[in-house]
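Structure incoming, see below.
Note that this complex is displayed minus one protein chain, with the remaining chains in position.
A and B label the chains in the order they appear, each numbered from 1.
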């Protein structure tokens, strides 16, 4: 129906159309809308002039500020590195105990180490660095490659069995699978290994195990089973295990062999970051030792 | 319902159903050993079920003679509304499930099908396409006939559109569970489903135009502009973004035509405008019809409608690159996305304002009538989420919000607060009319639904705002030494309480939807009947006024 009416409530006229009972008022566009349009348009125009915006055929307008997101982040990273450089050089130059003795540096190591460790290492070694099945604990006193600062730094740099050209190699042979020892022999040597850290076993088995151990294992794990940090061969007489110390787990280790794979971090983390991590790990170890002593 | 179709129409329908069944059979046979084969069985079952449904009516004779032009054709609308409510319950149920999985990851049966990555798209497609799409199709049939004062030109086409569309939805959802997906957000279905949707969509568009062509009022009402923009632009977006080359005609797998940065831009040109033209334009069509109808008030300003319609149609299409801030997408596109998103706020708020101002003089109804309140609150959430969206599109803001739950909060302010609420409101408004009932079976249930939905939305959105902002801040918190403070895992564990809260909010929302479904079914079956006053096509307009000058 095309009858123009006036809405009694607002006083505005209708457009004169009606659709199944719906009519429309011909209210003018409120001033606030015009103002908003003007403001947003002007803001946009200004941004178009300042920032890279309009595509041309094979290039685009660069904007008078000359900004570009890549240059921005690169500058931010460089600046951040410079800001960090004073204490970073200290971290790089000082030995672990001095870093930890300085409360300010120690706090920085702990805070930064927490994030670096959480984002890079925790997946394998656990958020508390306590390790997990197949991944060594970094807080205990047992070290495959040595627990001093330089040894840890080197492990972080090159990794273990990684694709780094200088990588460390950890190769525990598959004595059973490769037919060097029979199943019974593996069982015997496993029993012997268990006995090194105090578990009991039948005397006959131990005797056989001892001989087998001397023949097959001592070249890496040493005569007395205390291991060899130059080969990353673990000490078997402490009660710390990477792959578990139960009979079944030991059988598995000796039968099938083990080859831990720890990534190299040289390209992924800077030297300072690796240094922070090394100190962080040592610090965790110290704390764990203190906690244990209490 | 079926007996309202003529014998010839029923026969054509049967042929179509058999054709679908055969296509399913071919897919099942040719795609054996591939997921395509499994999808074939789904198509076959769907076509077969419809065939069986039709069979008994084939020889049932002609329907009673009636003057079709004297009434509207509402059967597909009725079916569409009930289907939409079923999809709501299924898809929001999925939402609650995936939400719970993020709080308690073991909460799944150990099947490949039930992992988060496979079920999440069932939720997103289920709500957007299953629930939203069916509601849009159903209400658009209703609205275009009423505002054109003309019956749809054909009885078969609307069924083809509705049922064909649901075939697409079912193929899509069942596909995700099996592992059929393109991993393109909101466009996950594979190539054959994409092609099928084009066929359905073209019929839908033709139907719309043909109905408009029969209209008795010379002018096309605003709601129809929006529905039309929804149909047209979704077609454009869908076709371009889904261009792909299948690895084989008998396999499900395809590779998208574009790669890398061009693919990303196309994807988010699509993704953002799926929001704009599916989740906004279409539902604005709903709002522009049902809100003034229910409030019995004239639209506040015709001029504002024009301004916001063309503003939305033009500006939205530029904004997609705000999904790619700081990425490998060139900086210049990001500036465009940011500035157009800011300008977009004005037409968006113009629509929300137009809706709320329309309620002037009807606020007492908003207070008393939960149905109208649904629509009012929807308009408020529409305003809120568009403001938030424009804000998040500002690059530095987005550097914090992107990748976090803040986006999820924004999505659900829009999706639950706006899309779902306007739909529920419209459904409660239209159901009594369609089935000629006095009102909904239980107005108390509508009231309950309203408060459950509102509280669910508020809990959900607040939980996600909190978790999103915390997440974003934790990722960029620096120690005073200038190094990052938190590991990713820290941020993940910090999310747990919010994920629990979100699940609870979602559960409330879901319970509301279940009540809604129950209420609709009860209204259809048990509510007292009442003939509607005047709900049939009428004579053409006589005189045509010129556009009066604005005062």
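Following the convention adopted for this analysis, a residue touches a chain if its C-beta (ideal position, glycine included) is under 8 Å from a C-beta of that chain, and two chains touch if they have at least 3 such contacts.
One rule holds for everything that comes next: contacts and distances are computed from a predicted model.
Chosen from "NADPH-dependent glutamate synthase", "Xanthine dehydrogenase small subunit", "Iron chelate uptake ABC transporter family permease subunit" or "Cytochrome-c oxidase, cbb3-type subunit II", the protein name that UniProt gives for the omitted chain reads "Cytochrome-c oxidase, cbb3-type subunit II". For the chain left out of this panel, the touching residue among B:145, B:174, B:203 or B:256 is B:256.
Annotation: of B:57, B:86, B:435 or B:475, B:475 touches the absent chain (contact as defined above). Among B:198, B:306, B:511 or B:524, the one in contact with the hidden chain is B:306. Although one chain is not displayed, chain B still touches it through residues 34, 101-103, 105, 108, 110, 112, 115-118, 120-121, 176, 179-185, 209, 212-213, 218-220, 225, 228-229, 232-233, 236, 240, 244-248, 251, 253-267, 269, 303, 306-307, 310, 313-321, 323-330, 333, 336-337, 340, 399, 402-404, 407-408, 475-476, 478, 483-484, 488-489, 492-493, 547.
Where chain A meets the missing chain, the touching residues are 29, 31, 34-35, 37-38, 41, 55-60, 69-70, 72-74, 76-78, 80-82, 84-85, 88-89, 115, 119-120, 122-124, 126-127, 132-134, 163, 261-263, 267-268, 270-272.
The rule is short, and it goes like this: only the chains that are shown with their structure count from here on.
We define each chain's centre as the mean of its Cα atoms; on that basis chain A and chain B are separated by 41 Å. Residue ranges of chain B in contact with chain A, taken from their complex: 146-147, 149, 217, 219, 221-222, 289, 292-293, 296, 298-305, 307, 326, 330-336, 338-340, 342-343, 345-346, 349-350, 353, 360-361, 479, 481-490, 541-545, 547-548, 550-551.
Those residues of chain A whose C-beta lies close enough to touch chain B in the complex are 1-2, 4, 7, 9-10, 12-30, 33, 36-37, 40-41, 43-44, 47-48, 51-55, 60-61, 63, 67-69, 80, 83-84, 87, 108, 111-112, 114-119, 122, 127.
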